[in-house]
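Removed from the display is one protein chain of the complex; every other protein chain stays in position.
All chains are identified by letter, namely A, B, C and D, in their written order; residue positions are counted from 1 within each chain.
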Amino acid sequence: MADALTQLGFASWLSVLIASIIKVTLILVGGSVGMMFLTWYERRSISYMQDRRGPNRVGPQGLLQPISEAIKTMTKEDATPRDADKIVHFLAPVVMLGATVLSFAVIPWGRMFPVDLNAAVLFVIATGGLHSIGMMMAGWGSNNKFALLGGMRGVAQLISYEIPQVMAIIPVVLMTGSMSLQKIVEAQNDFAGLGWYVFSPVGLLGFALFFTASLAEGERTPFDIPEADSEIIAGYMTEYSGMKFAVFYLSNYMSNLAVCFITATLYLGGGNGPGVDALGGIAGGLLSLIYFLLKSFALFFVMVLIRATVPRLRVDQLMSFAWKFLLPLVLVNILSASFWVALLRWDQQWPKLTEWFGAPSTADATNWGRLAIAIVLTLLINAGAVALIMRLTNRNVQKHLYTTDEELALGLS
Amino acid sequence: MLKTEELQINIGPQHPSTHGVFRMLVTVDGETLVDLKPVFGYLHRNHEQLGEVNTYLQNMPFTDRLDYFNSMVNNHAYARTIETLAGVEVPERAQYIRVIMDELSRILNHATAMGFMLGDMGAWQTALLWGMREREKILDMFEYVSGARMMCNYCRFGGVVRDIDDWFITELKKLMQGLPHYFDDFEGLLLNSEILLARARNIGVLPKELALAYSVTGPVLRGSGVAYDIRKAEPYAVYDRFKFKVPVGTVGDVYDRFLVRIAEMRESYKILEQALEQLPDATGGFINPKVKQQSLKAPAGEAYARVESPKGELGFYVVSDGSGSAYRYKVRAPSFINLSALADMCKGYTIADVVVILGSIDIVMGEVDR
Amino acid sequence: MTLSHLATEDVFVVERNDADFRAGQGMTKGLGIVFRKFRKALFGKPNSDRADTEGQFNVQYPEERLAMPEAYRNMPILLYDDATGHELCTSCFQCERICPPQVIHITQAKDPATGKPVPAAAKFVLEYDTCMSCGYCAEVCPFDAIKMDHDFELSTANHPELDVDYNRLLRPVSYYETIAPTMWSDVKEQAMKKLQNNIKRRPGDIGRDHGQKIKGGAPVAAAATPAAGAAPAAAAKPRGPVAAIGKNMPEDKTAKLLAIRAANAAKRGGGAADAAPVAQAAPVVEAVADAPAAVSAAPTGPVAAIGQNMSEDKRAKLEAIRAAKRAERGE
Amino acid sequence: MALLARGELRSILQTQLPNVLDSRWDTQATDQVEAHGEGQTVLLDFDAVVKAEAIVEVAHFVRDTFGYDFLSNITAVDYLKQGLIELVYQFYNAAEGGPDLRVRVRIGRSPEECIVPSLTPTWPGADLQEREAYDMYGVVFPGHPNLARIYMWDEFKGFPMRKDFPKTGDKYTHVTGE
Partner (left out) sequence: MNPIAIGVFIVIALLTLGSGIMVVTVRNIIHSALWLIASFIGVAALYLLMEAEFLAVVQILVYAGAVSILVLFAIMLTRQVTGEGVRVVFERWWVALLIALGLFGVIVPTLWKHGATWEEAAKLAQVGPAPVEGAANSLQVATATEIGRSFMGEYLLPFEVVSVLLLMALIGAVVIAYEERTRRRRVLTLAEELALKKRGIVEPRDAEGAVMPREAEGKVILLDSEQA
């Protein structure tokens, strides 16, 4: 875009500035509009799950409901507790929103990339990590026990789940050989746009793990412990009202949206799909955008479905889930991903393989024999690991089911 | 060595999951609960004194306001007490009608109570709203017979105020067609959900040995494994004519209470089926016509009558001095007395468990704070 | 512990399935059920029967309304006879005595000539804000004069307005007939018979002046009779979840007519002192005049449109009566 | 473990625990006596009225001997004219089912007399009920772990369910001195 502006005769610094401003505006507007749509979407779908209608009064099908609610929250009184740390209390929502908006910089909208960062995958995770600072500030700055408790819980949760989240990405990075989201999308364009990572055993497990960890990062049920309303009221947001609360909410939903976008990009092929390449040009771009949005919103629907179904975990269960369940599986998944890459890419290390099945696959020629071996091997490793971990978890639960001893397992005499 | 600080937190009186204006002053060590003090009285209106001022009939609508989920049961218990006191005969049809209303109340109470408990656990209202849907259907029928959805004021001394008609019976049969689907959905939604198991199993254990000493009644007592149901132990109305089972738990945790409530809904369903089958025709009348409702005078003496309310043993203890109003009127409110076990049940568990345990006791502040 | 009062087959232990191997199957099942619900609610037919447990269950309240069962009781109202305008109440104080929260306050009417009590109420005040809708007053009334209304849209910001006096309690018998036809037909004969007996003992306009001293002309409320009579006697039993409601119609029309009459009376009165009430009443009349469109639309569909300005109607009515009073004084 | 008929407990207590029965009500002549509360006639029951200090012993006795292990209800009644406060303890036999067993304690209304030992150490379920009796009737339960007002606020004076408590006027303004 900057180049085009320079050609129109703008000074180079001016064209960079204008292009950046346009991009930033688009990201901000896209993010907020997306968030507004998301709230409507969530409320309507959860309503249908509960046999009700949901918001349907403001605008067609209630689509304008988020706007009326935005106006409502913005015009509400903005209260600050008397003993709060005023500056920290004020800055907390800003930090939260800032971190979220940053992550939108690298999100590919179909085939359109605002910024193609080399370490884009890590960048998204890192901006997600910044949330913990905002939470801490909110929890501490409010001078409220519930807020502090919520902030502490939130930060502990975010830090714990960042690890499985980052490590769940490693297989994708290994398989692509790059951390750029653009490259990752391109790498999933095989098989007429259907070579998504989720169709491989490694990608499937990775997808499940990453999505689960992302639910925790985005504070979605069953991991909405920092704002568990039935326990600690609203967690770190307890003392916020009006616009600041709205900003928290905005950031929350935007980060959920970002999580869906990233998951769709990493595992579901981003904007890839049948027909995108065939169309090409602007039409193909539009089609890819549609594919991308469809995938993302389908993922969000799963989030809503989970929210409508399951209760939330307890804090200690949350932690043990991250450390005792997700982390081992993630590590195993990295192992099988390296097998995958080794089988499909390398030739010198296993000359026999090359002898039997030919050279490793490239983008245009797929080596079916090697692919089959890779699928079987990784499937075995992953399934075995999942079964093992589940067995261990079950045994652990069974063992500790009754607090002290068998005496408590009372029967009807 | 680092020593953790103990923190005092007020949960309530304005808190999303205290089921009304109820306050728990909790002391926590980290997230573990060290001590819990329940604080009552925010809704206290001296109901018992009102009962001493009102005439017997005037007091009937006030009993609606005790446990406002089950006003039919409250009416029944109160009417039974005054009938015992004044020696009033109740026609058989009225007894059956009362049983039908009681069991419908039990279904609606358990459906919503479990929904609220799951809501406290963080399941976003789905179970609650499905329960609310069934409750709405039942409330519509209550409205049809009694004139009001929640404050039914339906029982009179020696019967009920209005007979049930064909419309009611056909609608009840239709409702009963749908109820098993609801039970199945509800069980399928959460009964085996791993997260629910993790949150409910072995939480808030009230062992069988201690349950009776804590005077808890209803599903809390049965969840602990004591098969004590007033409908069986001291059958009232026509409960001795029905075949139903008393579900009991084994461990006495939140999960057992949850399971017992679901099983009770299914048993209530069986009772409804039998009651509809046995319902005598209208020749016997639905109210004892000899009773002077407005100027009922009971002979001096005392009476205590109790029913198995969905929340436990609901009893009214009335002392009469021979006049038209009670000399002493005391309510044995199940959720109030069940609360006496709350503090000890919560000890040693985490803050997140406290709200779940409270939800599993199923309290209504209208009854606790009388 | 042995439980000797219970046979063994009467007790069963709930199944906990503690030993089951858990691999997320329970959660998956739950997700499946919720998704099925979603599908049925989105594409299936709405929930219309008590046997249904699937599909939309909502009623879109201001447009759609559930039919009220006849027995529904909200707030008490007083009845008067359409034909003669005589109130059914004889101020026997039965309701005042039974009322649990003691919110009924009656003053008996007296014959101005002899000073003897007359079987009619001079004042009848009911505190709606404290009323607990138990329905005892309607139950005990030997003359079937006090009945429970079905109108539940009583919310107001003006609290004192909820101390409702005689004028605002009165409804024609025909109105009650529309909301509870069978319940009225059960008691109609004896109620009317008792009323005829009482009318004989009421000198002059006592008992049909509705607490006002209106000399000459038909009683105010009689004007409302045609409107009320026109209201269809809808079957009130809630067969389906949604049914036509037209019960507010007579009131709207009554209010409108009253307002117009009051305005006319005020004009006749002329005096400068009366200008204010007329000006006050005028906008209300206009507001009410908008209502007919909505009202006329009502019977066509299953969903009845109802003027949302209920309290305004009532205010209009009240205002109109006051205006009439002042106009009269001016004459 | 057997169910007791109404009135049976008194004769059993007379033979087995002769010291626990309240001698003031130890009359064989009639089962009930006319008493007066607020001008009306009240009949006072004579069944198993025990001494206040013996309530714990009797409660354990009925639990251990007859299986009445479920303390369902504790009711305080104020008989103003007799100057009595009666506490009615209702026990149930959870194993056998059946009707309740009532054990009564009658004590004076003055603060020195209005004392009954607490059952809370053995029946924790009595906790809130005893607090209620304290709050509303002023019965003091020594041995109760936390005998504080339960419904009324801590600064409240008087016991609102007593028959001589003024029923009119705003008590709150009176207390705060406004």
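Keep in mind that, in the parts below, a residue touches a chain if its C-beta (ideal position, glycine included) is under 8 Å from a C-beta of that chain, and two chains touch if they have at least 3 such contacts.
Just so you know, these numbers come straight off a predicted model, no measurement behind them.
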item: Omitted chain's touching partners, listed by label; value: A, B
item: Option touching the unshown chain, where A:117, A:290 or A:389 are the choices; value: A:117
item: Touching residue (missing chain; options B:191, B:206, B:318 or B:331); value: B:206
item: From A:16, A:208, A:335 or A:390, residue that would touch the chain that is not displayed; value: A:16
item: Given A:127, A:230 or A:378, the one touching the chain that is not displayed; value: A:127
item: Of A:5, A:107 or A:152, the one touching the omitted chain in the full complex; value: A:152
item: Residue ranges of chain A at the interface with the undisplayed chain; value: 12-13, 16, 85, 88, 117-119, 122-123, 125-127, 129-130, 132-133, 136-137, 140, 143, 145, 148, 152, 155-156, 159, 162, 166, 176-180, 183, 314, 316-317, 320-321, 397, 400-401, 403-405, 407-408
item: Hidden partner chain, residues of chain B it touches; value: 1-2, 4-5, 29, 32-34, 198, 202, 205-207, 209-210, 252, 344-345, 347-350
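The rule is short, and it goes like this: only the chains that are shown with their structure count from here on.
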item: Those chains which touch chain D and also touch chain A; value: B, C
item: Middle chain, criterion being Cα centroid separation; value: B
item: Centroid spacing, where centroids are CA-atom means, of chain A and chain C in whole angstrom; value: 55
item: Distance from the mean Cα position of chain D to that of chain C, given in whole angstrom; value: 48
item: Per-residue overlap in chain A, given as positions that touch at least 2 other chains; value: 49-52, 308-310, 397, 401, 411-412
item: Junction residues of chain B, two or more chains touched; value: 126, 130, 133, 189-190, 193, 195-196, 201, 208, 226-228, 232-233, 248, 250-251
item: Contact set on chain B toward chain D in their complex; value: 37, 40-41, 44, 46, 48-49, 53, 210, 212-217, 226, 228, 232-234, 300-302, 304, 306, 313, 315, 317, 319, 321-323, 327-328, 330, 332, 336-337, 339-341, 344, 369-370
item: Contact footprint of chain B on chain C as seen in their complex; value: 1, 3, 5-6, 9-18, 20, 22, 24-27, 29-30, 32-34, 37, 47, 49-54, 57, 66, 69, 71-73, 97-100, 132-136, 139-140, 148, 237-238
item: Residue ranges of chain D in contact with chain B within the complex; value: 37-38, 40-43, 45, 69-73, 75, 77-78, 88, 90, 92, 94, 97-100, 122-129, 136, 146, 149-153, 160-161, 167
